[in-house]
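Contents: one structure, followed by commentary.
As you look at this complex, bear in mind that one protein chain is not there, while each of the others sits in place.
Order as written gives the chain letters A and B; numbering starts at 1 within each chain.
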Amino acid sequence: MASLSYWIGMMGITAFAVTAVLVLAPRGIDLFSAVVLGIITAVGGGTIRDLILDVPVFWSLDLNYLWVAIGASLITFYADALLTRRAIFRLMLYLDGLGAALFAIQTVDKCWRLNFGLPLVPVILGIVTAIGGGLLRDVLAGRPTLFMTRELYATPVLIGCTLYVMLLAWVPNQESIGALACIALIFALRAATIHWNLSVPNWLMTKPRAG
Amino acid sequence: MASLSYWIGMMGITAFAVTAVLVLAPRGIDLFSAVVLGIITAVGGGTIRDLILDVPVFWSLDLNYLWVAIGASLITFYADALLTRRAIFRLMLYLDGLGAALFAIQTVDKCWRLNFGLPLVPVILGIVTAIGGGLLRDVLAGRPTLFMTRELYATPVLIGCTLYVMLLAWVPNQESIGALACIALIFALRAATIHWNLSVPNWLMTKPRAG
Partner (left out) sequence: MASLSYWIGMMGITAFAVTAVLVLAPRGIDLFSAVVLGIITAVGGGTIRDLILDVPVFWSLDLNYLWVAIGASLITFYADALLTRRAIFRLMLYLDGLGAALFAIQTVDKCWRLNFGLPLVPVILGIVTAIGGGLLRDVLAGRPTLFMTRELYATPVLIGCTLYVMLLAWVPNQESIGALACIALIFALRAATIHWNLSVPNWLMTKPRAG
């Protein structure tokens, strides 16, 4: 389980870095910026989480997270023309969703073991871990953040983390099965939004009007 | 005193979250983004402060701060049409000013007890606590920050925190009265800028010119 989670984590880091470079490449970006923003996107959310938890940032204990982010960013920069082919870009979106699901559930676990702000904070930090890196990337690259779009990126994370907290509280002996189920749920919901191109419905939006 | 400060704090959190959703609503925002940005606005400044002080973030020790921010954001999202009525929006601006005043003076107190960077850092972290959440909200929502406007939001906080540091240094036995006086001063100055719609005068601005 620990080892599987490690490899899915590395896959998530890869997907975060690759999608970061892919969304930035069409505007014209230099190699250095691509790699730095790739790293920030890949590890930014978990870094904010670890600072708030006051534990060592996860990538200082295992440099592989950084090396993988650097390698993925470099390869994507040079293979950009290939990877933007529609099918590959969509594959990366799915991997990105799997990474977000795994990091979010890992964060709930981490908070639970630290007994940190239960039961609410694990859910909030799960969301922070899943979206923090992408937010930093968009702000630093001058792109609209997900708060300005109708993308359904974080809602699946909210649902899955809430469910996992309930499972930890009420079925504490089945942690591994619960974790896998919630990762699968988040990924399935996210995959559905990608597959059917779903966005936030009108009745969950305020009505735009002259400010 | 502690209990009064606690309730004013909750009122400040409420006002921060409510005004955040109110300024974002006219552009069209979804429920999830409204709640997340409401939370970030309400607790963001204090979070940066606690990270710098290297103490546990205040909302991990008392989840009520988060629940109140979530509740206030939700209610504001659904009551948006009502709350943007001019009178209620102005009331919220005053409460926001009261919250900023309280959080700033609380921060000076916190630094003083921790003997952290006296006498300058308490003033700087007081300002950070008062404006940090709003800055994060504006950056994440793509709005101009207060550094780009002529709003007189932080100057009252600077004056009040500076005065409070002087009182703590020179009249150490009257902490409670000094704190109340400085909160009142910050709030009065801020209320004046709201009431008379004051902005930064020209002689405190650089002259704009072709860059």
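Quick notes
Everything that follows uses one rule, which is that a contact is a pair of C-beta atoms (placed from the backbone, for glycine too) under 8 Å apart; a residue touches a chain by one contact, two chains touch by 3 or more.
In this text, all values refer to a predicted model and were calculated from it rather than measured experimentally.
Checked against the hidden chain, the listed residues A:T47, A:T129 or A:T206 yield one contact partner: A:T47. Considering the full assembly, B:L135 is the residue among B:M11, B:L63, B:I88 or B:L135 that touches the omitted chain. On the side of chain A, the interface with the absent chain consists of residues 24-34, 36-37, 39, 47, 51, 54, 56-57, 59-60, 63, 66-67, 77, 80, 139-142, using the contact rule stated above. Summarising the interface, chain B meets the missing chain with residues 51-52, 54, 116-117, 120-121, 124, 127, 135, 139, 144-148, 150, 154-155, 158, 200, 204-211.
Keep this in mind: only the chains that are shown with their structure count from here on.
Work out the mean CA point of chain A and of chain B, and you get 30 Å between them.
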